[in-house]
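In this view, the complex is presented without one of its protein chains, the others remaining in place.
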Amino acid sequence: MIKAGIIGATGYAGGELVRLISQHNKLDISFLDSRSYATVEYSKVYPNLKNIIDDKCVSIDPDENLEDIDVLFTALPHGLSQEPVKKIFKKGKKVIDLSADFRLKNVDTYEKWYNTKHEAVDLLDEAIYGLSEIYSDKISKTQLVANPGCYPTGVLLSLYPLLKEKLVGGDRIIIDAKSGVSGAGRSVRDANLFSQCNENFRAYSIGTHRHTSEIEQELSIAAGKEVVVQFTPHLAPMTRGILSTVYLINNKNVSEKEINDTLDHYYDNQQFVRVLEEGEYPQTRAVYGSNYCDIGFKVDERTNNIIMISAIDNLVKGAAGQAVQNMNLMFGFDISEGLRQPPIWP
Amino acid sequence: MIKAGIIGATGYAGGELVRLISQHNKLDISFLDSRSYATVEYSKVYPNLKNIIDDKCVSIDPDENLEDIDVLFTALPHGLSQEPVKKIFKKGKKVIDLSADFRLKNVDTYEKWYNTKHEAVDLLDEAIYGLSEIYSDKISKTQLVANPGCYPTGVLLSLYPLLKEKLVGGDRIIIDAKSGVSGAGRSVRDANLFSQCNENFRAYSIGTHRHTSEIEQELSIAAGKEVVVQFTPHLAPMTRGILSTVYLINNKNVSEKEINDTLDHYYDNQQFVRVLEEGEYPQTRAVYGSNYCDIGFKVDERTNNIIMISAIDNLVKGAAGQAVQNMNLMFGFDISEGLRQPPIWP
Amino acid sequence: MIKAGIIGATGYAGGELVRLISQHNKLDISFLDSRSYATVEYSKVYPNLKNIIDDKCVSIDPDENLEDIDVLFTALPHGLSQEPVKKIFKKGKKVIDLSADFRLKNVDTYEKWYNTKHEAVDLLDEAIYGLSEIYSDKISKTQLVANPGCYPTGVLLSLYPLLKEKLVGGDRIIIDAKSGVSGAGRSVRDANLFSQCNENFRAYSIGTHRHTSEIEQELSIAAGKEVVVQFTPHLAPMTRGILSTVYLINNKNVSEKEINDTLDHYYDNQQFVRVLEEGEYPQTRAVYGSNYCDIGFKVDERTNNIIMISAIDNLVKGAAGQAVQNMNLMFGFDISEGLRQPPIWP
Partner (left out) sequence: MIKAGIIGATGYAGGELVRLISQHNKLDISFLDSRSYATVEYSKVYPNLKNIIDDKCVSIDPDENLEDIDVLFTALPHGLSQEPVKKIFKKGKKVIDLSADFRLKNVDTYEKWYNTKHEAVDLLDEAIYGLSEIYSDKISKTQLVANPGCYPTGVLLSLYPLLKEKLVGGDRIIIDAKSGVSGAGRSVRDANLFSQCNENFRAYSIGTHRHTSEIEQELSIAAGKEVVVQFTPHLAPMTRGILSTVYLINNKNVSEKEINDTLDHYYDNQQFVRVLEEGEYPQTRAVYGSNYCDIGFKVDERTNNIIMISAIDNLVKGAAGQAVQNMNLMFGFDISEGLRQPPIWP
C-alpha cells in the first residue's frame, strides 16, 4: 500500500477523491487537510462516508516532513496550489494538482486568463497535462501531473483525435457546454443556492471562462497550429454531469465512419472512453458517479458541420476520477483501480 | 366578452391556455375538447384549476355548428389540426393553431420535415406566422394564425432583427437550445419519466429536429436569401424554460451598441421582449410562468463571433401565451390582456 | 391607490411580496428597504421583475417621517422587526409583520422558543394573528397584523375547525411537514446549496422548531385547553411548497362526512381554501405560485386515526400572499386583489 495526502480535502473534488480512494486497493489515506474544517471528523463534512473514513481533518504545513506520503493530491482553488506543490515536489514526492495552476505551459497565458502572478514558474516544464488517455506515457513517467479542468476533459477527449489526425482543421470551433452545479464547488454563494439554481438554466462567463485557455493550448498542440475556440459554459439544474456539444466545420468531407475509426483507434484499448454507436448520443446520466467519458457524433451533410458530443461526471472523470487514473499510471497500477464502480441509473 | 373553444385542451399547451384565459378579462371559454378525457371534469386533469375552471371536457365534432364561439384554439399534435382548422375556418371563425401544420409556407418543406401529406394546402396562404412582435400588423388582420413552435420563438426574436437589418449575414448559424421536459408535452413515454430525466442532460434530434424548417423559413425571409442553420435541441432536467445560445459570425464587425440599438428599435415598444444590459445574460427562471422573452448578447472580439442568448417559458411565450397575445392582436385587445402575471422567482 | 413600504424587501418573502403587489390594483410601492442591497436596482436582485419594478433598494431609518406610506410590511428575520414595527406603529401606520415577533401572545413563550428578549412587549396585545380565514373580522379592524409562519398556516387551516368544533380532542397530535428549500430564505449557507439539497431529503429541528409554539398557541385557543403537538419539519428537494400530514386520534368516531361538513362550514365562502373531494389528496404543485391552501383528509377506520393533509405555497399563502390578503382585509379591498393568479401546472 502506498500513502496519499490530500490538501483541500473538503471541497467537492476533495470529497470525491476520498470516496474513490476508499475503494482503492493499493492506496491509503495519510492525511486529509482542510483549512475550514481542521480537527473536525471528515464524516461530519461528508456524512456519506461515516464508518468508511474515520479520519479527522488536519491543517498541513507544507514545510513539514511529510515523510510517510508517497503521493500528494492538491484540490485547492487556483492560485493556492503553487506554494504547497513547489515545496512538496522538492521533497521528491509525486504530486497531482487538481487546480489550474500547472496546466498552462505559457506563464503569460496563465497570468492573463487567471489575472494573478505565477509563483512556481520553474515547475511548469515539469508538469504533464494529465489528460489520461492522450498523455498516458508521459504521465506514467512524471513526478507532477496537472490534472485537467472539468470542461476541457470531455471536450478534449472528443476533439483531440480529430485535430491530431487532421480530420478537421481548427477553424471556428464552437463549444457549448452544460454543467451541473457541483462544478461550482462547495462554495457558499447566492448563485449556488438551491432556490437560485433549481428550475433555472443560464449561460455564464461567455467568451471569458478560464478553461478556454486550457482547451486552446491542447487543441493547438493537436492541430500543430494555433487554435482559437468559442467556449460557452452553462449551468444546468442538476448536481453532476457535463455535456459538451461541439460544432466543427466539415471542410474535408469526413464521413461518420472515418470519425468512428479514428476514435476507435485512440480509445479501443481505453476502458474509460466509450464511443457510442451511430445515432446514439451521450447523456450525463449514463456516466453518473463514474470515470467514463461517453462520446457520440453526427456528420450533418445538410449543413456541412460535424457535431461532437461528450458526457462526463464532472467530479469523477472531470476531477477526482481522472486524478486517481493518473496516479494509477504514475505508480503502474491497473488503470481502473479504485474506479470500477459502474455509473448509476437512474 | 368573446368566447373561445379549445381543441386539445388537456395537453400541457392546452392546460396553460386554459390557465391564462381564466385571467383574461375579455374572453370566456366555450368548450374544452379532449379525446382522452371527454366527460371528465377539467380540474381532475389540472387540479391547480379546481374552483377556477368548473367545466367538463367534451369531445367536439368540427362539423358541428359551433355558433357560439368567436375564436378557436387548436392545441393538437401536428397532422391532426388540418381537418378541424379547415372546417372551422370555413365557418368564418378566427383560428389560432398551436401545431406545426400551418407554419411552413412551402408544402414540400412541410411534407419533407414532417413526413406526412398536408390535407389543407389551400389554407397555407391564409395563415400568418404568429411571431407576435415581428408580424403584429399581419396578425391583427388575419383569420388564421399559425402559432410558432417553442424553440423558434426564442431563437427568432433574438435573430430576426439582426438578419433583417443586415448586421449579420446568414452564414453558418449555430443554434444550441436547451429545453425543459414539459416541451415534450404530457405524452406518457419512457423518455419523459421523472427518473429518466432527473439529473440527466442530453441532446436529441441533432440536425433533424422539425423546428429547423420553421427557423430557416423565417430567417430566410429576414435575410432575403436562403439561410441554413445548425439546430441542436437538448433536454434539461427542469419542467419549464428554453434557453437558446446562438453563434453568428461577426463578419461586419458589428459592435454591442449596434446590436443593442437594433434590438431596442424592434422591441422598445414591445412589452414582452426585454433586452438585457451589457454583461447580463438571460436565465430561464427570470421568465418562469410568464410571456416574456429575455434577450442578451455578447460580441466576442477575440473570436469574431456574436453570441445571442434568449430565454422563454416554453409553455407561455413558446406556446399558450403567444397564442393569447396573438388573439389579443386579432381582436384589438390590449396586448397584455390575460398575460400580466410576472415571472415567479424563485 | 394606497402606498406601501417594505422593510426587508430582498429576502424571498420580500421578493414575493413585491411580485404580488406589482399586480395589485389598489396598492403602490413607496419604498423597498434592504440593508444588503441598498442603492442597487431591485430588478438586479430579482431579474424576473425587470421592466416591472424600476425602483432601487433603499435603506430606511424607522425614525424618518414616512408620511407617504399607508401600510408597512416588515419581512425581516425574527428579532429584527420589533424596533421598526414599534416606531412605525406609533406613527399610526398600519403594519403587517411577516416575522415571528408578534405572533405569540405570551412573552415568556416567545423568549423561551426564540431565545431572545422581546423589546416591544406592549404591542403583543395589539397584534392580531393573521390567519386570514379564521380571524378575518379581527384582522379587518386591527392596526397590526402578525402574519403567520409558513408551517402553521397550512397546519392550522386544516386543524383549527376540527378542534374548535370538538370533532377531535387535542391529544397526541402528530404533525409531519415537508417544505421546499425556499422556506429557508435566501440566506447563503452550506445547507442551502443546490448540491447539498438536490436529490436529498431530511428532517431537521425535530421537536424544537420554533413554529411549534405558534401552532400550539392557536390550537389551544381552538380547543379551549392546552394542546401540545409533535412537530417535525423536513426539507424536500424542491423550491416551493409545504405539504403537512397531520395525525389525529379519532376518539369521537367522526365520519369523513362530518369533517367535510365542518370544513365546508368554515371555508365555503373563503375562496383561498379548497376542500378536496373524498379520495383526493393535496399536492404542492396544485397550489404552486398561488394563495390557495388545499385540504384533504382520510378517516382510517382500521387504525382509528384521522389524517389531515394540507398543501400551500410557502412563499404565497405561507408568507407574502397571506400578508396581502390581510392587507386587503385591513383596507376593505376585495380579498383576492393582487392574488388572482392561478397555480401553475406543470
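As written, the chains take the letters A, B and C, and residue 1 is the first residue of each chain.
Following the convention adopted for this analysis, a residue touches a chain if its C-beta (ideal position, glycine included) is under 8 Å from a C-beta of that chain, and two chains touch if they have at least 3 such contacts.
The structure displayed is predicted, hence computed values, not measured ones.
Enquirer: Relative to the complete complex, which of the depicted chains are touched by the chain excluded from display?
Expert: A, B, C
Enquirer: With respect to the chain omitted from the figure, which of A:103, A:240 or A:317 is a touching residue?
Expert: A:240
Enquirer: Among A:114, A:204, A:331 or A:345, which residue is in contact with the omitted chain in the full complex?
Expert: Result: among the candidates, A:345 touches the missing chain.
Enquirer: Which of C:6, C:124, C:238 or C:339 sits in contact with the chain that's absent?
Expert: If we include the chain that is not displayed, C:238 is the one touching it.
Enquirer: Contacts of chain B with the missing chain: which residues?
Expert: Counting only chain B, the missing chain is touched by 12, 180-182, 186, 188-190, 192-199, 237-239.
Enquirer: List the residues of chain C that touch the chain left out of this view.
Expert: 172, 174, 176, 178, 180, 195-196, 198-204, 206-207, 228-230, 232, 234, 236-241, 243, 245, 247, 249, 281-285, 288, 298, 300, 302-303, 305, 307, 309, 311, 346
Enquirer: What is the set of chain A residues that contact the non-displayed chain in the whole complex?
Expert: 12, 15, 19, 22-23, 46-52, 182, 198-199, 239-240, 271, 274, 276, 280, 283, 285-290, 294, 340-346
Here is the rule we use: only the chains that are shown with their structure count from here on.
Enquirer: Taking the mean of each chain's Cα atoms, which chain ends up nearest the overall Cα mean?
Expert: B
Enquirer: Based on C-beta pairs in contact, work out which chain pair has the most and send it over.
Expert: A-B
Enquirer: Given that chain B and chain C are copies of one sequence and touch, is their interface built from the same residue numbers on both sides (over half shared) or different ones?
Expert: Mostly same residues: over half of the interface numbers shared.
Enquirer: Need the CA-centroid distance for the pair chain A / chain B, whole Å please.
Expert: Computed from C-alpha means, the inter-chain centre distance equals 39 Å.
Enquirer: Centroid of chain A to centroid of chain C, CA atoms only: how many Å?
Expert: 46
Enquirer: Two-or-more-chain contact residues of chain B, please, as numbers and ranges.
Expert: Residues 198-199, 239-240, 283, 285, 288, 346.
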